[in-house]
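On to subunit A.
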Amino acid sequence: MDLYFWVFASMSVLAGLFTIAARDALPSAMGLLTVFIALASLYLHLHAPLIAIFQVAIYAGAILILVVFVIMLLMAPGERLAAIQANVSYRGAGALLGLCLIGLVAVGTKGVSEIVSMKALPEGFGNPSMFGDLFFRDFLLHFEVVSVLLLVALIGGIYLCKKKL
Partner candidate 1 sequence: MNAPILTYVTFLPLLGVLAILFIPQRSESGKKAIRWVSMVISTLVFFVSLRLYFDFDPDVAGFQFIEKYIWIPSYGITYFMGLDGLAFWLVLLTTFLTPLTILSTWSAITKKVKEFQIMMLVLETAMLGTFVSLDLFLFYVFWEIMLIPMWLIIGVWGGERRIYAAIKFFLFTAVGSFLMLVCIIGLVYFHHQETGDLTFNLLSLYNTNLARTYEILFFAAFALAFAIKVPMFPLHTWLPDAHVEAPTAGSVILAGILLKMGTYGFFRFAMPLFPDGSAFFTPLIVVLSIIGIIYGAMVAMVQPDIKKLVAYSSVSHLGYCMIGLFVLNRHGVEGSILQMINHGISTGALFLLVGVVYERRHTRMIAEYGGICRPMPIYASIFFLITLSSVGFPTTNGFIGEFLILLGVFEVNKAAAVLAATGVVLGAIYMFWMFQRVFYGRVSNPKNEKLKDLNRRELAYLLPLVALVFWIGLYPNFFLSKMHSSVDHFISQVKISAEPASPGAVVEHHASVDKAPLSVSAAKE
Partner candidate 2 sequence: MSDLGFSFSLSQLWQVAGGQIILLIAGLVLIFVDLWLSTDEKPDHVATMGWLTALSFLVALKYMICTGWTLNEIVLVDVFSTEKFAIFVSAIVLMAGIFASLMSIGYLRNNKLVRSEYFILLLFAVYGTIAMVQSVDLLMMFIALEVMSLSVYVLAAFLKDDRKSQEGALKYFLLGSFGSAFFLFGVALMYGLTGTVNITKIAQVLSTGPLLENPGVLVAIAMLMSGLFFKMALVPFHMWTPDVYEGSPAIITGFMATAVKAGAFGIFIKLLYVTFTPILAHSGQPEFQSTVNLAALAVYWKPLLWWLALITMFVGNLVAVSQQNVKRMLAYSSIAHAGYMVLGIIAANDEGRMGVLFYLFAYTLMNFGAFGVLYLLDGQEGKAQTLDDYKGLGFKYPALSFLMALFLVSMAGLPPTAGFIGKFYVFAAAIKEGYLLLAALGIMTCVIGAYYYLRVIWMLYMVEPSREVVAGRVSVTSMIALIAAALGIMYLGILPEGLAQVANVAQQSLAMVF
C-alpha cells in the first residue's frame, strides 16, 4: 500500500474530472493546475525531481498561466456558455467512447509490467547532471528541432496576434 501514490493519483484523477466537468473555464483551469501539481508530486516519487520542477515551472507556471490569461481576455468573469446543449448525441457518444478507450487501454496494457525489463535504479538516477548528459548527447538533435518548433510558434503567434506588424 503506497499511500503517497494513492493520494496523488486520486487527487490527479479527481482534479482531472473536475477539469473536464467544471462549468466555467477558470475553475477548470484550477483543476488542471491541481492535476499538474499532483503529477509533479508523483514525478518526485518516480525519481524525476527535475521533471517535477519543470512540471510546476513550465506547465503550471507558464502554459497554464497563458491559458488563464486567454480565459481572462476572451471571457467575461463568470460568463457561461448557453445552457442548451448542441450536438448532444455526439458528445454523449464521445464520452462513452472515452470510457471505452480507458477500458481498452487498461485491458491492453494489463500485462505490460511483466514484460518490461525492470532494473534497479542506478546511483544518482534522475539527478540533473545525468539528465544533462543525456539531453545534450543523445537528444541534441531533438533539442535543435524543438528550438525550431518554438521559433515557429513564435512567428506564428506574433503574426496571428499582432494586428499590425
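The set was built so that all candidates are chains of the complex that A comes from, given by their letters.
Quick note on the criterion: contacts are C-beta pairs under 8 Å (C-beta built on N, C-alpha and C of every residue); 3 or more make two chains touch, one makes a residue touch a chain; residues count from 1.
The shown structure was predicted, so the numbers you read here are calculated from the model rather than taken from an experiment.
Interface record for this complex: partner of subunit A among candidates 1 or 2 is 2, by the touch criterion.
Note for the complex: subunit A touches candidate 2 at residues 104-105, 107-112, 115-117, 133, 136-142, 145-146, 148-149, 151-153, 155-156, 158-160, 165.
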